[in-house]
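Sharing a structure here in structure tokens format.
Yeah, one chain of the complex is gone here, protein chain that is, but the others are all in their spots.
Now for subunit A:
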Amino acid sequence: MNNLFGYKQRDTWINHTTGTAKLIGFLALSTMGMISYDTRFLFGLVVLAIVLMRLSQIKYREYALMAKLVIIFAMINLVMVAVLAPQYGVQLYGTRHVLFGTGYWTITQEQLFYEFNLLLKYLFSLPLAIILLFTTNPSEFAAGLNKIGVPYKIAYSFAITLRYIPDVQSDYRTISLAQQARGYEISKKAPLLARSKGAVQIILPLVFASLNRIETISQAMELRRFGREKKRSWYQEQSFATRDIVMIFGAVAVIIIGAILFAQNDGRLYNPFK
């Protein structure tokens, strides 16, 4: 099954690391990667993300659909930047080396370099997201959130959400195929109105199917005395181990390196045109 999100139990050290530590690492790398435009730093993050992906043993077919879609929209986004703000690179780097074209839509080395940095951001953030989603048990993650101070009811709704996602996606696929089998057209061959009707015929039963779960699930939770006490224990709770501490220190190291490069570059740009 080609789920966009799907935890699977694996015997790797990344799987065994607590969700809390992985979230901290994820936040650190994502934030620094988004803030920085130092190409060397971003490239290092890409390499690190790829290595972590290998170590987590996630198969390509598990995330192929998500990867393809992200890549397509990333390309569209890069083209849109080139069309809507073709001189942004020149503003950023302060110089102008023309490659071709004239007037507003001149293509410069600065613009291409800027968009290369954007591409690197995509290349590291996607693997990190996949790793977090595919190696973190929703129950254990909820326990981790509760440990760091999030009320357990909110933490638990987070866990339920993550468990619902594959169900909703599965429903979407099933309903879509069923409606297409009954003649509703949602592919490019159909005109806009026909596709809109197709969309309604998928969204409507999808929402109904999802809402039908609510009463069943909330009653089952209450029958098991959910919410009765101010605190609760967690079956899936994991205590911090050496690998968790190592991951957190690794995240801190990345932040420090990023900060040093900020100071060294006198800003967040690595400017080869200077």
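FYI, a residue touches a chain if its C-beta (ideal position, glycine included) is under 8 Å from a C-beta of that chain, and two chains touch if they have at least 3 such contacts; residues count from 1.
Keep this in mind: contacts and distances are computed from a predicted model.
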| item | value |
| --- | --- |
| "3-methyl-2-oxobutanoate dehydrogenase (2-methylpropanoyl-transferring)", "Biotin transporter", "Na+/H+ antiporter subunit G" or "Electron transfer flavoprotein subunit alpha" - which is the UniProt name of the missing chain | "Biotin transporter" |
| Among A:T12, A:T174 or A:S218, residue touching the chain not depicted | A:S218 |
| Residue in contact with the excluded chain [from A:Y156, A:Y184 or A:Y270] | A:Y156 |
| Residue ranges of subunit A at the interface with the undisplayed chain | 4-5, 23, 26-27, 30-31, 34-35, 66, 69-70, 73, 76-77, 84-85, 88, 91, 121, 125-126, 128-129, 132-133, 153, 156-158, 160-162, 164-165, 167-169, 172, 186, 188, 192, 195-196, 199-200, 203-204, 206-208, 210-211, 213-215, 217-218, 221-222, 226-227 |
